[in-house]
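Note that one protein chain is taken out, while the other chains of the complex remain in position.
Chains: A and B, in written order; residue numbering restarts at 1 for each.
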Amino acid sequence: MLYAAVAVRSFRRFSTYRTATLAGVFTNSVFGVIYSYAYLALWHQRPDAGGYDATDAVTYVWLGQALLMTIALWGGGTTDDLAERIRTGDVAIDLYRPVGLIGWYLAGDLGRAVYHVLARGVLPTILGLVLFDIALPASPLAGAWFVVSLALAVVTSFAIRFLVACTAFWLLDQSGMRMLSGVLAIFLSGMTLPLVIFPEPLRSIALALPWASYLQTPADIWLGHRHGAGILAGLALQVLWAAVLMAVCRAVLAAATRKVVVQGG
Amino acid sequence: MAEVTAAVRGACQEYVWIAAMWVRSALAYPWSFWILVVGSALITLLDFVGLGLMFHTIPHLGGFGLREVALLYGASGIGIGVADLVIGSVEQVGLHVRTGTLDAMLTRPVPLLVQVCADRFAVRRLGRISQALVVFAYGAGSVDWTLAKVGLALVMVVSACLIFFSFFVAFSCIQFWTVDSTEFANAFTYGGNTMTQYPMTIFPREVLKGLTFLIPVAFVNWYPCLFLLGRPDPFGLPGWFAFVSPVVAGLTLTVAGLAWTSGVRHYTSTGS
Partner (left out) sequence: MTLIDVRDLARTFVVRKRSGRLGRTRTEVEAVRDLTFDIDAGEMVGYIGPNGAGKSTTIKMLTGILVPTSGHLRVSGLEPSTQRTDLARRIGVVFGQRTTLWWDLPLRDSFELLQKIYRVDPVRHRRNLQEYVELLDLGDLLDTPVRQLSLGQRMRGDITAALLHDPEILYLDEPTIGLDVVSKGRLREFLRTLNAERGTTLMLTTHDLQDIEALCDRVIVIDHGTAVFDGPLADLHRRGGSRRTLVVDLVDEAPPIEVPGASTRRVEGPRQWLSFPAGASAAPIVSAVAAAYAVADLSIQEPDIEDVIRDIYAGA
């Protein structure tokens, strides 16, 4: 119940930046248009590249722009608050709270993600539909699985961002690691180029890494390139990575707590 | 005239002094500093790798080969790289309004634009410029160089810097009216850069017209590069467009200057 309250408060907090949201939607849409034409040029020459057709490719572009903020590809979200509290030393207070620190920040981040899906996701998707006639989910069931997959994407992304924020316990400042992590996420999530058209063996490696969870897996479910057992396999890999990374978060936080307690911050 | 020269020299000196302070500040966190340097190098590297991977699938994009696209990519990259290094911080002007640091800047005897642009100067942005130079050099292999073409290439690169320079300033000025619209400017700066990384032939005619006459980002590299590559304009636009980039740069700079002065005037007449 407490976590739900945290999530709701976080949702409200992010919803106060209205102009920023509008400006962001505008920018995402401009990039959506650019990449759509670039992909159309590519698929015009290779109509079956990566097993996608041109409509799939353009849909993929707009899904990427719509989900960019939700999966916090560039970093950001509640983990930035954590990094700031580590930098200022306020985190010591959080560590003595009876509430689990990870759960607290995760709940907040989920609230933020829900806001970003609605505010930053819906409009670009509609625009993609109007301008480029993108594909809708293959079936209501595919749509439902897409939502599950997206939720797992947010948890995975949260865990990675949480670990990046935790580097501030040792480095004092997360900005370097945050950027490095963002760079990897952009490339390995398939935001630069869909992972399916990566050449082998890069393709298989990228598809097995946690970042594939961010965009490629949900997009493939949306596009109907995964169905039946394929969906379950995709989700299973997402669950596995989310669980492993959350466990690492726990271990790192425990180490950090020892450090704070022993050295007094 | 001598007065103007002295003022410009003074402003440049002040810029360098302030920028140097930020470089030293960044070095106070050596770990973050070096990771950021590596990160920016990696970001630009992977960006071009992405383009390379596209060409792994197809031999041509919009009728242009990898080396030709590299020429476009490099020219645009140098332009935005230099603009971002020198004045990219102008994007944060809304933050200065919100936190009140702009007021403190207004009480200093240094032009406001110099202070805003030199703020948080980051050497790591050199990474993008060096990557763009390498890519440009690779793309240069597709040009039959003559003295005239070398001259045009230089004019193109300088104009590209100035056009992106103007975009950064002009679109950031919106923040004087709505402080949290930072991302809006990105659509034109980084968006303009991304558009010009591809040959314009991938876009429909109407988009190209918009990028020529409305947001004149096609003059950053497209028209001069057509001349360098010895290609006729695929859209049938006049060949002399290749040589007017400096004029366009002059125009965009004027607009940016007006936007900045009216932005500052708006701020000093409303205080918010």
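Convention: a contact is a pair of C-beta atoms (placed from the backbone, for glycine too) under 8 Å apart; a residue touches a chain by one contact, two chains touch by 3 or more.
In this text the structure is predicted, and so the values were computed from the model without any measurement.
K.L.:
Shown chains touched by the missing chain?
P.N.:
B
K.L.:
Pick out which of B:9, B:108, B:205 or B:231 touches the chain that's been left out of the picture.
P.N.:
In the complete complex, the chain left out is touched by residue B:108.
K.L.:
Could I get the residues of chain B that touch the absent chain, sorted low to high?
P.N.:
Spelled out for chain B, the touching residues are 13-14, 17-18, 21, 24-25, 28-29, 100-101, 103-104, 106-111, 268-271.
We take it that only the chains that are shown with their structure count from here on.
K.L.:
Indicate the whole-number Å distance between the mean C-alpha point of chain A and the mean C-alpha point of chain B.
P.N.:
Measuring from centre to centre gives 29 Å for this pair.
K.L.:
Would you tell me which residues of chain A are touching chain B in their complex?
P.N.:
Spelled out, the residues of chain A in touch with chain B are 17, 19-20, 22-24, 26-27, 30-31, 33-35, 37-38, 40-42, 45-46, 49-50, 171-177, 179-180, 182-183, 186-187, 192-193, 197-199.
K.L.:
Please output the residues of chain B touching chain A within their complex, sorted ascending.
P.N.:
29, 31-36, 38-40, 42-43, 46-47, 49-50, 53-54, 56-62, 178-184, 186-187, 191, 194-195, 198, 201-204, 207
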